[in-house]
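All protein chains but one are shown at their positions in the complex.
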Amino acid sequence: MTSGRRPILEIVGLRTQFFLHEGTVTALDGIDLMVYEKEFVGIVGETGCGKSMTAFSILRLVPSPGKITAGYIFFMEPGEVRQRRMQLETEAKEWYKGQPLAEKKKLVAAHEFRDTGSGKKAKKMTPVEIDKIMPPEQAPTGVMRSYLADRAKTIPVTDKVGRDAALCSYDFLTKTFDQMRGVRGRSVSMIFQDPSTALDPVFTVAYQLGEVISLHQNLYDRAALDKKIEQMLQLVRIAAPKNVMRQYPHELSGGMKQRVMIALAISCSPALLIADEPTTALDVTIQAQILNLLRDLVRKTGSSMMLITHNLGVVAEVCDRICVMYAGRIVEDAETFELFANPRHPYTEGLLAAFPKLGERKDDLSVIRGTVPNLMKPFPGCAFVDRCDKAMEVCRKMRPSRVEVSPGHFVSCHLWTRGEDSDVG
Amino acid sequence: MNQARLSPRKRLNDTLTQWKMIGGFRQSVADFIERGSRNMMVVIGSTIIVTLIAFALLAPVLPIIDPTLQNPYEEGKGPSENHWFGTDTLGRDVFSRVIWGSRISLLVGTVAVLFSLLIGTSLGLTAGYFGGKIDYLISGTIDLFWTFPAFLLALALAAALGPSLSNVMLAISVSYWAGFARLVRGQALTVRERLFVEASRALGARNSRIMFTHVLPNCLAPLIVWASIGVADAITIESSLSFLGVGTQPPAASWGYMLYRGKTYIGEAPWIAAFPGIAILVAILGFNLLGDGLRDVLDPRLKGLRR
Partner (left out) sequence: MSYVIRKLLLAIPIVILATFVVFLMLYLTPGDPVSALSPPHATAEQLDKIREEWGLLDPPWVQYGRFLWRLGHGDLGTSVGFGTVDESVSWLIAQKLPNTLMLMGLGLAISYTMGIPLGILAALKQNKAADRLIMVFTLVTYAMPSFWLGLLFLLLFSNYLGWLHAEGTSGGIGNIILPAMTLGIGNAALTTRMMRSSMLEVIRMDHITQLRSRGIPEREVIFKHALKNAVLPVITVIGLDIGWFVGGAVVVETVFTWQGIGYLMTEAINRTDFPVVQGCILVMALFVIIGNLAADIFYAYVDPRVRLG
């Protein structure tokens, strides 16, 4: 169970949107996610459900014209700070509840849909007409953030924990560009999907590895660097590291390129490693090797890993916990075994059913009917409603909230929000 | 609603919307017109070109002085009320010469490009369709002509053949076709590849027909872009050639030729060369703008997305 461990990453209400000529695409629509120490978390979903965008948002590498417009990303927040913050947040929620509707509307208009953090003045992303919006029941993160910021003024300077809590100092979204840069590669690093395009083709392997190592570990001596590079390459199980060092990316096979990427990512022993579809571009024989390598390495360094993939088989093997994403939202998350044994969300059920199993003879593979919704059109209810066989009236009108149906197992589905734990209709 | 009451603009909008709903070819045309009219470059470019063409076509009926009329009393005078652009060393009115010159320059530009287009498209199609040795031969030639500067080639040809209007057009056509050929050949090759995949379903002898009907519409967009820029290039080459003395000769006095005569007097009577020069610039700019603008419209991936 994960309850004994510290959370490394806590994402609350993260919303990432892309502002295009044609309209606004909401790639991530308020996701909540936790990653604990030494844990392997899998993020699964179809293409376009927002898995990769989650990774990019965490590292704040969202490409223009995308912006993170709401939420928190807490990284390595000490327990006491978190406790204080929770207290302050409860305060904020109470306060928000108590406000009259008109006030609520004004608050939401003022604080939501803004470009968070990045050191510059938060810019209004979408002009929101006060009268047209329906403020949510619970305090949205933007409003809470501003409340906390106000509260921070009343906390004495000597109360460091308190100030950290109120100012959300451990939130990535409040960090400046330079601070984020210090984080990337050192505390959080990422492996990309296609190794052929992810390595710079005009520099040697040694150069690229050396760049990262010297940057984060302040090591500039040529000989020492070379030795370290060799070590790293050996760590990722590359034979003849001395040769590979001098080579250019295009001279290596897919599997080797991926290993180099892994070496680059773990060279500074990050606390969190995000792997975005690390095996999709490789052939099946190499996939297993790479997965094992990843698992061993991450275990050895004591880091956590976030594995993003659309392949259920992969997460089943490696991950402790799985989050299922759909249309920019997390619909279910639970421990691996629990998820496979007792899927609660209809989408998860569909996914598992669609997976062909060994020894089973079928004429047709079962599919989930319909297609992914258009992320440009906001939908007030559950995103899965058009494809769900168990859809109800309320599913179209209201977005389901996240409920814990059994210890450590969360679902966002109306089937479960009313406390019933048997299938309805 | 009374149909006659609708303003032409409204009627145009309505037609466009109708076409968009019909779908298919008309929809793409309607889309294209809509996006095109929003693009600054296309608008300015086409305005310039239309104006130039208007001048060229209407020259004979415009109330301007005869461009060949030599007036010994008004030699080398600067811009004045009677002569908006001044007169040249033989007393001819520069303004009307510029207007009449547009006929020549535009003629050379468009005809040269058309020929280039023809040569290039046919060679490109042949290369793409037949493949194998023929393709090897033709694409080798294409590469040769592509890397060799068109201007130099045209210069050599014009120098050898002797300066004249038709020789200039010929020279430019022969030098410029490689770009079109490449385009068409590339498209032909892709279609051919796709065809071979379907060939197992035995499309048989209709291959050639399909090639032509598939290849050309797909190339249409980039070909138009290339052609537009091509006219600009052709006008550049023609005027450069004429400037050097190997281009058009009187009585076909193009702008380049005017510059050729006028360059010696650039110090004392700059207007003789300046105005044709500006005309050349405007024409080239117009075609370039149109070409660039069309490229943006037809290939919007190249623009950055932003609100």
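A and B are the chain letters, set down in written order, and residue numbers restart from 1 in every chain.
By our rule, a contact is a pair of C-beta atoms (placed from the backbone, for glycine too) under 8 Å apart; a residue touches a chain by one contact, two chains touch by 3 or more.
Keep in mind it's a predicted model, so treat the numbers as computed, not measured.
Asks: Out of A:P100, A:P156, A:P201 or A:P380, point to the residue that touches the absent chain in the complete complex.
Replies: Checking the options A:P100, A:P156, A:P201 or A:P380, the one contacting the hidden chain is A:P201.
Asks: Specify the residue from the set A:E251, A:D283 or A:E404 that touches the hidden chain.
Replies: Only one of A:E251, A:D283 or A:E404 touches the chain omitted from view, namely A:E251.
Asks: Which of B:M21, B:I134, B:L152 or B:L220 sits in contact with the chain that's absent?
Replies: Counting the whole complex, the residue in contact with the absent chain is B:L152.
Asks: So that we can see where the missing chain sits, which residues of chain B does it touch?
Replies: Residues touching the hidden chain, for chain B, are 144, 147-152, 155-157, 159-162, 232, 236, 239-240, 243-246, 259, 263, 266-267, 270, 273, 277, 280-281, 284-285, 288-289, 292, 302-304, 306.
Asks: Could I get the residues of chain A that touch the absent chain, sorted low to high?
Replies: Chain A touches the chain not shown through residues 56, 59, 61, 63, 177, 181-186, 189-190, 192, 194, 197-203, 211-212, 215-216, 248, 250-251, 261, 264-265.
The rule we apply is simple: only the chains that are shown with their structure count from here on.
Asks: Please compute the C-alpha centroid of chain A, do the same for chain B, then give the distance between them in whole Å.
Replies: Here the centre of chain B sits 53 Å away from the centre of chain A.
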